[in-house]
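Every protein chain of the complex appears in place save one, which is left out.
This part shows chain A:
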């Protein structure tokens, strides 16, 4: 089961921001999405189903081709052996962080094991009883994985967790491992104040009292725009996660090299991703 036929097509790392280009990014994971085609589509034209900068973090069908461990190790520039439990996902920058991920079975049984696409279904992990659940913590690279439980010798999927059909029509559970747990901005939406009425926009000007004090000092946080992050040779597409305070602010490129062009950029949130858009406008 779960025999991965998918092709992988690592998207090239994006260079410096271009007009209209967008950097994804709940962390570096998005800027170089590994896109996996659904197995049934094997024509070359179908490659790269996920467009750079598309809001999808990962291709929807994440089964991995079997990779030899040596393949992964050869990409390991620092010469360190790859961590023990890590068996693949080539094309991923080496510095990607393994994320401790918990796998839970809470539907009874005496012995529970799990297999998954993280190592192309080649090894079984035993879950341990923790309270009334069976759990195991596994280190995974960010990505989407399918997995299935073996409960007292029988393959089972957990009906209370995300699940998808594989190409054979089997139901597998599926987990998306993200390098960062995304911020949840839904919850605080109820704190939004009602919009002030249009009639309150009176075009009122500051008075002399307003100018008694100097404006506040510019908070240094606002200098931390992603646009200033230097590129890394090792991982050209890697960006740190921006602080929420820089989002939606306008930044201007101050290079005098393009005197005839006004270059503006901003980073904003799109669901759990961050998108940076740059506008080049002739003066």
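Miscellaneous remarks
Everything that follows uses one rule, which is that a residue touches a chain if its C-beta (ideal position, glycine included) is under 8 Å from a C-beta of that chain, and two chains touch if they have at least 3 such contacts; residues count from 1.
Everything below uses one rule, namely that contacts and distances are computed from a predicted model.
Between the listed names "Glutamyl-tRNA(Gln) amidotransferase subunit C, mitochondrial", "non-specific serine/threonine protein kinase", "Ras-related protein Rab-10" or "Protein phosphatase, Mg2+/Mn2+ dependent 1H", the UniProt record for the complex's undisplayed chain reads "non-specific serine/threonine protein kinase".
Touching residues on chain A toward the chain that is not drawn are 27-28, 80, 83-84, 86, 93, 95-102, 104, 106, 128-133, 135-137, 139, 160-161, 178, 180-185, 187-188, 190-191, 196, 198, 200-206, 210-211, 213-225, 227-230, 232, 234-235, 238-241, 243-255, 262, 264-266, 268-269, 277, 279, 281, 283.
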